[in-house]
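Just one protein chain is left out here, and the rest sit where they should.
Coming up: subunit A.
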């Protein structure tokens, strides 16, 4: 049945070469943990991607209950945690996953760095990777404010002070992030929500696309 459905589509739009490009390629011996156990270090990039998928999915589901408004943000989070079935699990996935992403990203970076895998011809992919790292940090930072509790509020106050510390444009950068020259409130929350849910994920998807296309084009770096 499935085979026939696949054949029906494939006959018309020829999808086999497409998914072969994505999934069907050899894993070199030096990257295969079955040959050398130490090759598990090559898993960190994939694990980062896996946790990112969890973050995207759990985040999408969380927005079914969350509202980015100073009157109701905390109450909606409290409601989904205490009243909605599996609310603790779904928010827990997003909460802990946020930290796990950073850890995996860091381990992946360490592996690439200490193996020298960033060297020519892969310098561009290293740069894109660093951009992904910044986007992830920004996602963690903007997401931190959204529950609108004391910890979130004061962490954001500190964040804005850091932004203000930038030479020359600090004042403007702070107002741009904050939405108001002095009040950390309604506009800040709405802005952080928009950045966290629309702008940064869009940037992340584009960068990840480039990252993966370059890996396939250049192949994985050779053994040490």
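Convention: a residue touches a chain if its C-beta (ideal position, glycine included) is under 8 Å from a C-beta of that chain, and two chains touch if they have at least 3 such contacts; residues count from 1.
The working rule: contacts and distances are computed from a predicted model.
Participant: There's a gap in the complex where one chain should be. From "Branched-chain amino acid transport system ATP-binding protein", "Menaquinol:cytochrome c reductase iron-sulfur subunit", "Anti-sigma factor antagonist" or "Heme exporter protein C", what does UniProt name that chain?
Facilitator: "Menaquinol:cytochrome c reductase iron-sulfur subunit"
Participant: Of the residues A:20, A:36 or A:75, which one touches the chain left out of the display?
Facilitator: If we include the chain that is not displayed, A:75 is the one touching it.
Participant: Taking the entire complex into account, which one of A:57, A:107 or A:220 touches the absent chain?
Facilitator: Considering all chains, including the one not shown, the answer is A:57.
Participant: Could you tell me which of A:86, A:119, A:151 or A:216 touches the chain that is not displayed?
Facilitator: With A:86, A:119, A:151 or A:216 as choices, the missing chain is touched by A:86.
Participant: Kindly note down the residues of subunit A that lie in touch with the hidden chain.
Facilitator: 54, 57-58, 61, 64-65, 72, 75-76, 78-80, 83-87, 89-90, 93
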